[in-house]
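Only one protein chain is missing from this complex, and each of the others stays in its spot.
Chain IDs A and B follow the sequence of writing; residue 1 opens each chain.
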Amino acid sequence: MARSLKPSLDWLLILVPISIALELAGVEGLPIFAVSALAILPLAGLIGQATEQLALHTGPRIGGLVNATFGNVTELIIAVFLLLDGKPEIVKASLTGSILGNLLLVLGLSFFVGGLKHEEQEYNARSASVHATSLVLAVTGLLMPALFALGGRESFIQREIVSVSVAVVLISLYIAALLFTLVTHEHLFRTPSEDEEPSWSKRRAIVMLLVATAFVALESEFLVGSLEPALKTLGLSELFVGLIVIPIIGNAAEHSSAVLFALRNKVDITLEIAIGSSTQIALFVAPALVFISLAVGHPMDFVFSTFEVAAVALSTFLVFMISSDGRSNWLEGAQLMGAYLIMAISFFFVETL
Amino acid sequence: MARSLKPSLDWLLILVPISIALELAGVEGLPIFAVSALAILPLAGLIGQATEQLALHTGPRIGGLVNATFGNVTELIIAVFLLLDGKPEIVKASLTGSILGNLLLVLGLSFFVGGLKHEEQEYNARSASVHATSLVLAVTGLLMPALFALGGRESFIQREIVSVSVAVVLISLYIAALLFTLVTHEHLFRTPSEDEEPSWSKRRAIVMLLVATAFVALESEFLVGSLEPALKTLGLSELFVGLIVIPIIGNAAEHSSAVLFALRNKVDITLEIAIGSSTQIALFVAPALVFISLAVGHPMDFVFSTFEVAAVALSTFLVFMISSDGRSNWLEGAQLMGAYLIMAISFFFVETL
Partner (left out) sequence: MARSLKPSLDWLLILVPISIALELAGVEGLPIFAVSALAILPLAGLIGQATEQLALHTGPRIGGLVNATFGNVTELIIAVFLLLDGKPEIVKASLTGSILGNLLLVLGLSFFVGGLKHEEQEYNARSASVHATSLVLAVTGLLMPALFALGGRESFIQREIVSVSVAVVLISLYIAALLFTLVTHEHLFRTPSEDEEPSWSKRRAIVMLLVATAFVALESEFLVGSLEPALKTLGLSELFVGLIVIPIIGNAAEHSSAVLFALRNKVDITLEIAIGSSTQIALFVAPALVFISLAVGHPMDFVFSTFEVAAVALSTFLVFMISSDGRSNWLEGAQLMGAYLIMAISFFFVETL
């Protein structure tokens, strides 16, 4: 993505030292929560930029792999800190929320503003369809263990075995989809190239990636540490934060890019960001967290609530319907956002899923 | 719609004075129920005719709006009387039943008889797709509050807030879809015009609309008042009446038009009647009743049963599958009617949803 297309959030980087100062000063609760949340926005943007620059150096195939692996590193880091803090339910909610946010809010807003400017926008329906199929697999992976656990008679070990096995299958299918789009059938998915030259050296890209990631980790630690008192002050449930707030923090930089590409009538890139990111979370980040959670000794299972499964299933179906014709307009955008709103309203009043 | 295409039910108007006489004579139960139900059929037909004549006077854009607003006025009136009688569950069932009846029974019968006469019938798949997407939004609006209420721990106030909020979102999306099809992208939805001249004066259309509506209100009052004793005599559950009987009464006139247009190979108009009517009920009539119910002091929430949500979701998916190719045949009609039959059979034995 061209750097010029990104709204600069760099000035928010000033919040990084401020958050450190606040933390050292012993401030707790909402102030530190708010400052660290906002500080993550420009850092996530830097990670995205560094990843893209690195991808430009490595050529499209490896670049695709780099993007596919580091694309959601911010969510991954926040999730690990939440796991370490013993909050697997919020992690699971934030995974669901990221998928919903990308499929409905980001794609909806992009289609809407893109559709206000352009009467109708066209894109490669084929690529959308591969992603949609991956999402149905994710729904299968979410639904089957959820039903299995409905009986409530399964033991902890059974839950873990099912979770790990499903995670292995989903990651394998993620790798298979990468092989398909980057190797065996790569010619079907070439998006119109930008002929872009990297503006950062390879070395600079790697250093930036590492530094930004380190700071995201630091801010995530502040964020998670101040979560509980902040929620009390705000009167929000943990689940609402997991489903709505954290995904917005983790994806803000990406989201603005998606919308800007839609305005420039490059909806293929918008779709790649929004749907691609959902697929990545469902088939890569979520299963990876099952393994990481075991490694750090705070096991998170892969058993999601009916609410979450239903929301992801409906969103997947809606995106499939809307994108199967390879065209978008403002109404489709409004419809996706409307679905997000209905879900957010219902989530708001649910205390436990 | 051309008047000549309608099977005349006008002779049934004789039942209007008969019902009044029976009511004055103090007759109760099944006789008055049956007479007022049958009397509504020609009155609903008159409302439809008056609406169309009015639409012909106002031009396609305002005409579309008039149709979209008055298209389901009969159902709306019956629903208001049921609400006043403290029967919100029957109202909700009748909304679900109207959607199912239009999507499966009316569309199915139309495709079936149209397909017996014509080997294959073609229509604008685009228009069907916009409606199908609207229906998925309706399913989202039905499903999310239903899941939210599954826990059973929500308060009355929470239920009302969720119901009203979801209703606001759905009505907004209904207006958005009207803007799209009547204003911003109107050229995509022009159905082959009939070049029809209004046969009624504007004044006559308005007077007829008002008079027929007033009589529908009167007959609805008789119908609702005699509902309970009539059900006892017939041995039917309230829910079966809400899901199957009331929707058939409210839509009979429309239904016969839909079938006649299919026979004349004008399936676009059939779809507009059948699917359009479902969309209207889901995104306009149902949310409007949430507000009306608050206004009349008999609040109806927007929390539907699993049964109802599942039936609407399946019907939506079936219609999406069948209509996405822009072609219909008799088998598709039989399949839609078969799905309706399966649902009706299951509903018959359910006492409470």
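As a convention for this text, a contact is a pair of C-beta atoms (placed from the backbone, for glycine too) under 8 Å apart; a residue touches a chain by one contact, two chains touch by 3 or more.
None of these values were measured; they are calculated from a predicted model.
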Contact with the hidden chain (one of A:Leu13, A:Val169 or A:Ala217): A:Val169
Options B:Glu23, B:Glu160 or B:Glu332, residue touching the unrepresented chain: B:Glu332
Identified contact with the non-displayed chain, of A:Phe240, A:Phe304, A:Phe320 or A:Tyr340: A:Phe320
Residue in contact with the excluded chain [from A:Pro145, A:Gly225, A:Pro247 or A:Gly276]: A:Pro145
Touch list for chain B against the chain that is not drawn: 119-120, 306-307, 310-311, 314, 317-318, 321-322, 324-325, 329-332, 334-335, 338-339, 341-343, 345-346, 349-352
Sites on chain A contacted by the missing partner chain, in the whole complex: 129-130, 132-134, 136-137, 139-141, 143-145, 147-148, 150-151, 153-154, 158, 161-162, 165-166, 169-170, 172-173, 176-177, 179-180, 184-185, 317, 320, 324
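Everything that follows uses one rule, which is that only the chains that are shown with their structure count from here on.
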Chain centre separation in whole Å, for chain B relative to chain A (CA means): 40
